[in-house]
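Complex shown without one protein chain; remaining protein chains in place.
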Amino acid sequence: MSVSEDQVAEAMYAMIKEYHGKRNLKALDLSKAMIEKFGEEECDKKFCKKAIRQLIDSGRCTYSYVGGSYIVLPPDSPDAR
Amino acid sequence: MVEKLRDTPKIDELMKGPWPSFVKEIKLSAKLSGRAGERANDLLGVLERSYNDKIGHWKHGGIVGVMGYGGGVIGRYNDLPEEFPKVAHFHTVRVNQPSGWFYKTDVLRKICDLWEKHGSGVTNMHGSTGDIILLGCATEDLEPVFADLTEMGFDLGGSGSDVRTPSACCGMARCEWACYDTMGACHDITQTFQDELHRPAFPYKYKFKFAGCPNDCVASVARSDMSIIGTWRDDIQMDAAAVSEYAQSGKFDMQADVVGRCPTGCMSWDGQKLAIDNRNCVKCMHCINAMPKALAPGRDRGATVLLGSKAPIVGGALLSSVMVPFLKMEPPYEDLKELAEAIWDLWGEHGKNRERVGEFIQRIGMSNFLEQIGLDPIPEMVIQPRTNPYIFFETEEEE
Partner (left out) sequence: MAVDMKKRVTDIGPPHYDKFLPPVIKKNYGKWKYHEIVKPGVLMHVAESGDKLYSVRAATPRLASIESIRMFCDIADEFCDGHLRYTSRNNVEFLITDESKIDPCVARLKKEGYPVGGMGPSITNIVHTQGWVHCHSAATDASGVVKSLMDELFPYFEEMNLPAKLRIAFACCLNMCGAVHCSDIALLGVHRRIPEIQHDQIKAQCEIPSTVAACPTGAIRTATVDGKQSVEVIEEQCMFCANCYTVCPAMTLNDPEMDGLSIWVGGKVSNARHEPMFSKLAIPYIPNEPPRWPTAVKAVKNIVETYAKNARKFERVGEWIERIGWPQFFDLTGIEFTKYHIDDFTHAGESFKRSAQLRHK
């Protein structure tokens, strides 16, 4: 594999940042977008899961709940305006 | 220690009467020293307010939880924080119960101590899904509570769009009717799917409930996306002498109350001898329930797996329906896990936000669903075949 977990995590983060305040993204929205971007060969569901875990465990992103579970920027994140 | 408990004439009415009073319970906690007492005392105040206003005073939602998990904590805020500052944040912490809800007092006491130190002293034993509910955690206490819990060997349960905390009837621990080890299966599944339980990645919630026999003491057929209900394939075990004893006991009328109530009419009683046409027995449990000393489930035991029950939100209530008529339930439960994962793959990819598996199946069609997860259609899955001729025939050339 030439795509690294960090790269996928970064791409996910960019997407979350872009949609911040516009649309809430679910774990699956992120995975689907990454698989499309990098290709199933390079980046499968399991790999996406790891990247999401990296974003959450590092505190750069967090889970939120509004009727469903989403992955968002923490309120105190510099990227959250 | 709270100097004086809040004045609560309205809810004090609920201290009266023979049934145990939840108001008394909140007051017991309000008398605790330290913050727990203060918080329970403000809860009394809020509740009294609701009884006067005829409206709840809680708000929901938001970003609240322990680091790394997306489930287990439910955000709750009071809408009168100036009046009731101690319950301004009053989150729910779901703690995954041990299978079958068995405890030793030493561990229960530890949970109590933790909840006196960090919380409100108010709990639910247990919540609707089965978790131990710690009611009323402040945001800043979440991490310390989690640290103490894990040190005691406990972990959080599910919430949001994830695997919800599975639960099981007491099964083989205390019930002669258990057709598989419900507590063992529940524990195994819970441990296997820790990631799915703590890190929500589904369209909506997914519940497992394990019932040891068709009596379904955990209401799995109504309350879980995946209902695993114990059953058997061979003949009901019978002790003829014990049957006679029941017949003479005067507890019921063998013909009218037992034989006459068999849903398939597969039993007969000639005044001496009970006969069962086991081929036509649908394992409903009625006769066994009536005569536990005389009858018992057969020896070839396993479970029926049903799918898709839910409460009304969003598209109406559903009961689970049959997926696998009979599955041997032996550790490590590979077949069950593979089935669950195949379902999650499909539903995860194509399910809409907040769409439960039951609703998903209705939307895409059961036949389509079965094909995708690799199960063959069988007559056990339906009450009857369709009555309308609007069939979506596949028109491409047959091979």
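Per-chain residue numbering starts at 1, and chain names A and B are given in the order in which the chains are listed.
The rule is short, and it goes like this: a contact is a pair of C-beta atoms (placed from the backbone, for glycine too) under 8 Å apart; a residue touches a chain by one contact, two chains touch by 3 or more.
Quantities reported herein were computed from a predicted structural model and do not represent experimental measurements.
Only one of B:3, B:82 or B:106 touches the chain withheld from this view, namely B:106. Here the missing chain is touched by one residue of B:6, B:39, B:89 or B:187, and it is B:187. Residue-wise, the contact with the chain that is not shown comes from B:221, picked out of B:221, B:274, B:323 or B:346. Only one of the listed residues, B:172, B:236, B:323 or B:340, touches the absent chain: B:172.
In the full complex, subunit A contacts the hidden chain through residues 23-24, 57-59, 66-68.
Just so it is clear, only the chains that are shown with their structure count from here on.
Averaging C-alpha coordinates per chain places the centre of subunit A 31 Å away from that of subunit B. Only residues 26-28, 32, 49, 52-53, 56-57, 59, 62-69, 71-72, 74-75 of subunit A touch subunit B when the two sit together in their complex.
In the complex of the two chains, the subunit B residues touching subunit A come out as 61-63, 65, 67-71, 74-75, 159-162, 195, 199-204, 348-349, 353-354.
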